[in-house]
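Beneath this line is the structure, given in structure tokens, with notes to follow.
One protein chain omitted, others in place.
Each chain carries a letter (A, B and C) given by its place in the written order, and its residues are counted from 1.
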Amino acid sequence: VGFTHTLRVRYGECDQQGVVFNAHYLAYIDDALEHWMDENLPPELRVAFDVMLKKATVEWVAPARYRDVVVMDIHVSRWGRTSFDVTIDGRAGDRPSFTGTVVYVSVTPGTADPVPVPDAVRAALDADRVSP
Amino acid sequence: VGFTHTLRVRYGECDQQGVVFNAHYLAYIDDALEHWMDENLPPELRVAFDVMLKKATVEWVAPARYRDVVVMDIHVSRWGRTSFDVTIDGRAGDRPSFTGTVVYVSVTPGTADPVPVPDAVRAALDADRVSP
Amino acid sequence: VGFTHTLRVRYGECDQQGVVFNAHYLAYIDDALEHWMDENLPPELRVAFDVMLKKATVEWVAPARYRDVVVMDIHVSRWGRTSFDVTIDGRAGDRPSFTGTVVYVSVTPGTADPVPVPDAVRAALDADRVSP
Partner (left out) sequence: VGFTHTLRVRYGECDQQGVVFNAHYLAYIDDALEHWMDENLPPELRVAFDVMLKKATVEWVAPARYRDVVVMDIHVSRWGRTSFDVTIDGRAGDRPSFTGTVVYVSVTPGTADPVPVPDAVRAALDADRVSP
């Protein structure tokens, strides 16, 4: 159920304390979200729909370290009319590591003009949420 | 009033849309906070005090672009017993660009054990807040 | 024959021209080399052997782009007494993309003191070179 994205921590992403530097978690989350959209939104849906990142939050419970496999589970956690939230639960190795939340605004592609989330997009991303 | 940190957007920090890639804002904020602590906390205060980043949020109003000068104003926005929030207001050129908020937990250096924020640290960071 | 490391270009690694920003190729190469050493050098060999990066060169023939799979083939291209070269041939998708060469100096772990490359290390890395 839901979408999972996996990556492996690189040496150069770890700081002097031996843990992943905080900004890279946003890069991991971005990479996961790009794959998630690629996988769930067929090209025809992307002609009339794009997203603009409005807000991103990362909350940490334990650091990821060099050589850890980071596994991120993604699901839509709120639907608004022109915006929605996506939650990313991240594990590092077998430990819970962080939770990310992003707020996306649905926009006309190529602009910053908010538009209602198309029903087909919502259906596609919700389908992912409840089935593999 | 308060502490200001300035940097200049690098070409390699901008993505295909010509704007700073989202994860780099956290790196900018981290750089600003490091300078802020270096400037405001004398070494003797750092023997018994360190911080652990618990949560970070970035909210965008307008993107920063290549060659923009990014100016960040920093102030403590909440004091708790063992934690506190710091708010970072970021401009790009002459436009408001983003607001960052981080939650720090005060810890015994070298550990993840929360300890009350020392009064001297609070005074030092508050002094910065109300005077240049 | 030889060691191959694979990764996928992330969106945030591409610049305004839609190609991977030049510095990230060194990060890709570093990631490949770390995996190569992890795979080929058993822990007991790493007690008395470490490397220091002395020089790195990247030469490009075609850029890697977002979503490209980057495949890197690695082999030792020169053995010296206390140093050796490693060549990394990188493809992006099905196109040759870049060649990296690094010069490593063999050092006593934890120091910058050059020491002859142990025979066992040379054998381990050469074995990789001529067999899968």
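Keep in mind that, in the parts below, a residue touches a chain if its C-beta (ideal position, glycine included) is under 8 Å from a C-beta of that chain, and two chains touch if they have at least 3 such contacts.
Values in this document were obtained by computation on a predicted structure and should not be read as measured data.
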Of A:18, A:43 or A:110, the residue in touch with the unshown chain: A:18
Option touching the unshown chain, where C:56, C:71 or C:107 are the choices: C:56
Positions on subunit B where the hidden chain makes contact: 10-12, 27, 30-31, 34, 38, 67
Missing-chain contacts mapped onto subunit C: 21-27, 30, 53-60
Hidden partner interface residues of subunit A, rising order: 11-12, 14-16, 18, 21-23, 66
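The working rule: only the chains that are shown with their structure count from here on.
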Interface residue identity across copies subunit A, subunit C - same or different by half: same
Copies subunit B and subunit C - rotation angle from C-alpha fit, nearest 5 degrees: 180
Euclidean distance of C-alpha centroids - subunit A vs subunit B, Å: 24
Distance from the mean Cα position of subunit C to that of subunit B, given in whole angstrom: 36
Subunit A-subunit C separation of Cα centroids, rounded to whole Å: 30
Interface hub residues of subunit C, defined as touching at least two other chains: 11-12
